[in-house]
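As you look at this complex, bear in mind that one protein chain is not there, while each of the others sits in place.
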Amino acid sequence: MSETYTLYNSTVMEHFMNPRNMGDLKDADGVGEVGAAACGDIMKISLKISNGRIEDARFKTFGCGSAIASSSMATELIKGRTIDEAMNFSNQEVVDALGGLPPVKIHCSVLAEEALKAALEDYVKKHPELAHKSPASETVAA
Amino acid sequence: MSETYTLYNSTVMEHFMNPRNMGDLKDADGVGEVGAAACGDIMKISLKISNGRIEDARFKTFGCGSAIASSSMATELIKGRTIDEAMNFSNQEVVDALGGLPPVKIHCSVLAEEALKAALEDYVKKHPELAHKSPASETVAA
Amino acid sequence: MRQVYLDHQASTPVLPEVFDAMKPYFTEAFGNASSLHQHGLRVREALKRSRGQMAALINADSAEEIFFTSDGTESANLAIKGVAYANERRGKHLVVSATEHPSVMQSVEFLERQGWTCTRVPVDADGTLQLEALRAAIRPETVLVAVHHVNHDIGTIQPIREVGRVCAETGVPLYVDCEASAGWLPVDVREFGAAMVSFSPHRFYGPKGVGVLYRNKKARLVSVIHGGVQEGGRRAGTENIPAIVGGGMAAEISLTELPRRIAHTATLQSRLWKGLKERIPYIRLNGPEPGPRRISTNLNLSTEFIEGEGQLLLCDLNGIAVASGSSCVSKSLKISHVLAAIGLDHALAQGNIIMTLGMANTVEDVDYTLETFAKIVTKLRGMSPMWDEFQRGVIDSVIAPTGRGKSFSQHAADVSGKAAH
Partner (left out) sequence: MRQVYLDHQASTPVLPEVFDAMKPYFTEAFGNASSLHQHGLRVREALKRSRGQMAALINADSAEEIFFTSDGTESANLAIKGVAYANERRGKHLVVSATEHPSVMQSVEFLERQGWTCTRVPVDADGTLQLEALRAAIRPETVLVAVHHVNHDIGTIQPIREVGRVCAETGVPLYVDCEASAGWLPVDVREFGAAMVSFSPHRFYGPKGVGVLYRNKKARLVSVIHGGVQEGGRRAGTENIPAIVGGGMAAEISLTELPRRIAHTATLQSRLWKGLKERIPYIRLNGPEPGPRRISTNLNLSTEFIEGEGQLLLCDLNGIAVASGSSCVSKSLKISHVLAAIGLDHALAQGNIIMTLGMANTVEDVDYTLETFAKIVTKLRGMSPMWDEFQRGVIDSVIAPTGRGKSFSQHAADVSGKAAH
């Protein structure tokens, strides 16, 4: 065939084919693994955090193309952000950065947000001294 | 188009296109005109009878192709028959001689039988001396 | 022998451009639109393009309002039953015109067997819907009004804008069957105020095997063919991609060509009707005179004292393809319910012939038809006992009464009474 037809737009396809930040971080400061009850996808994000800032992020994903692309994009986006900034991270950023996702696949970006927040929560749990600064559980529940 | 497709078989088509015995008989000895309640067709048969034998027959038909072909064929078939023979005439003869009619068109051949019998009845009515010989009404009702 | 196709209401040939558009989708782009790979995604694009072309033809807001079915009949079934089932709790009453196509009428009858009720709004002698009767028919529990745009038998253009206004006032969604108009007359869903519109490309030089149902968000609609989630869950089943592609192309061409189609067929229509009137006594046009109230493609004729099938067959043997609404040409032995609804005398319904024009027809076709048809009528009248009886004053004409003799119907009843069965 002369033309190439893809299920997702070219940005999503690019992140699916060549995911950024794929893998695990040795000695991660925070690790979050979440599953989507709806479709069964599982996403794991590990973070390297120092001085209240996300220095590095990695993901592993069991899921569809858009789940992989969403985790790739989410890890790209959050690198360099402060914990507070990251706590306010929303799946819409992923969707926008990816140039849109099919409606039925929006939940993949939500999963990425959740995995990130679970990782942050994990980090906060290990650092109780930060608890008063960022009410992680509330933010996560939002 | 190279081939010709017809609604009816070639015998029916032939009788429709070139009907035999079409018209009215001047000084007919018996005339029958009947209508089909089902479809609204009307058929008229006039007979020339002498010495108890049908010498000539003509038809006029308001109706579809198979009604015209049926009356053409019926008038052909009955020429030369005795009144008694004609009284036993059945639509099946018309159907067979035409090489078959579509099921929904069988009633056209019945109409021809009825028109013929109505003409015979008319003749018998005009010749009461024949009444004992052929119980026309019974036959017609059969 | 000259071949004159005068049955464009039945079907039309596929245009070369349409066929060319379809071709790759049989062999090269044969995928199933549900597939997630190249082959599926490629045909999805094609589906989308066609939806856009269909939407443009009827001035719909968006391609997402277009659903594909297998034909006009299925579209009508989906519109009627899909709305009825979706609104079962709101009400179980439908309103339709008395001259809808059988696909609407039979869908309604099916629902009546399942507990719905339906009011059939009468039409006048020209086949035009009686607006006051429509207004009176709508009740609080009415969930749908169905009125076609153009009648398939007699070519009457319905006052759809007015119908749409009545529906808007009463808040009942309107379904407009445009099968007999789309591609030949402007269809504008917004001007109509229609919640649903259906049509079928094989009637305007597109392929068979695809029907279209437009539905805006005003109408709740559930599926009637159940299974997969194709067509947004409104129509299950593998999409007929080549036909959808061809249909879209036919819609696009129709939209551009519409003024030319109207002008061309209107010229031939008036020449044909004028010629027939001149040459053939006791012939009548059913439905409105050619003009703004009649579609330019259709002539529905009644030739008195002869029956329709014979006329049709002799036309065919002379290369002229026509249709008829007489009982003899129907498998049910009933005359067209449209002819019954306009109160046409049975004698005239029996002599019914329908000629529908198209772009390939020429002035020469019309003149050949006039000449040939006049001969055919003469031949059949020569065979008809009714013509003879009319000459002799036994029966009278319906079209041009002389005041002599009984009516054809009376005579038919009299001789039918004689029948032995």
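By letter and in written order, the chains are A, B and C; residue numbering begins at 1 in each of them.
Here, contacts are C-beta pairs under 8 Å (C-beta built on N, C-alpha and C of every residue); 3 or more make two chains touch, one makes a residue touch a chain.
A quick note: this is a predicted structure, and the numbers were derived from the prediction, not measured.
J.: List the displayed chains that the omitted chain touches in the full complex.
T.: By the stated touch criterion, the chain not on view contacts A, B, C.
J.: In the whole complex, not just what's shown, which of C:103, C:269 or C:397 touches the removed chain?
T.: Result: among the candidates, C:103 touches the missing chain.
J.: At which residues does chain A meet the chain that is not included here?
T.: Spelled out for chain A, the touching residues are 1, 7, 16-17, 19, 22, 24, 32-44, 60-65, 67-68, 104, 110-111, 114, 117-118, 140-142.
J.: State which residues belonging to chain B touch the missing partner chain.
T.: Contacting residues on chain B, toward the hidden partner: 1, 3-7.
J.: For chain C, which residues lie in contact with the unshown chain of the complex?
T.: For chain C, the residues touching the absent chain are 5, 7, 10-14, 16, 19, 22, 26-28, 30-32, 34-40, 69-74, 76-77, 101-104, 106-107, 109-110, 114, 200, 202, 207-211, 224-229, 236-243, 309, 312-313, 315-316, 321-324, 329, 331-332.
Following the convention adopted for this analysis, only the chains that are shown with their structure count from here on.
J.: Edges wherever two chains touch, nodes for the chains themselves; is that graph a line, a ring, a star, complete, or other here?
T.: line
J.: Could you state the distance in Å from the CA-based centre of chain A to that of chain C?
T.: Whole-Å distance between the two chain centres: 57.
J.: Distance between chain A and chain B based on Cα centroids, please, to the nearest Å.
T.: The computed centroid separation for chain A versus chain B comes out at 90 Å.
J.: Among all residues of chain A, which ones touch two or more of the remaining chains?
T.: Residues of chain A never touch two or more of the other chains.
J.: For chain C, write out the residues touching at least two other chains, lowest number first.
T.: There are none in chain C.
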